[in-house]
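Let me give you the structure first, and then I'll get to my questions.
Yeah, one chain of the complex is gone here, protein chain that is, but the others are all in their spots.
Now for subunit A:
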Amino acid sequence: MRYVVWLLVVALIILHQDLWYWDDRTLVWGFMPITLLWQGGISVGAGFVWFLATIFAWPTDLIEEAQQEAEGGE
């Protein structure tokens, strides 16, 4: 799952380059420019992917070790 999370981050970076909406001025719901809606969706998607990262890619061992060493002194 850790690799899936990092693949999703790469996917976000690729999807962020929405060259396909470069000259599209469609207004979604009558007011929202389509490229702005897409990029807003990227932000929401980023929040979700980083949420997954905190569950599946959290460096628990590193953190525990830091905690132990700090408590035990240098």
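The rule is short, and it goes like this: a residue touches a chain if its C-beta (ideal position, glycine included) is under 8 Å from a C-beta of that chain, and two chains touch if they have at least 3 such contacts; residues count from 1.
Quick note on the criterion: contacts and distances are computed from a predicted model.
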Protein name, per the UniProt record, of whichever chain is missing from view ("Branched-chain amino acid ABC transporter permease", "Allophanate hydrolase subunit 1", "Sodium/proline symporter" or "Peroxiredoxin"): "Sodium/proline symporter"
Absent chain, residues of subunit A that touch it: 9, 12-13, 16-19, 21-25, 27, 30-33, 35-36, 39-40, 42-44, 46-47, 50-51, 53-54, 57-59, 61-63, 65-67, 69-70, 74
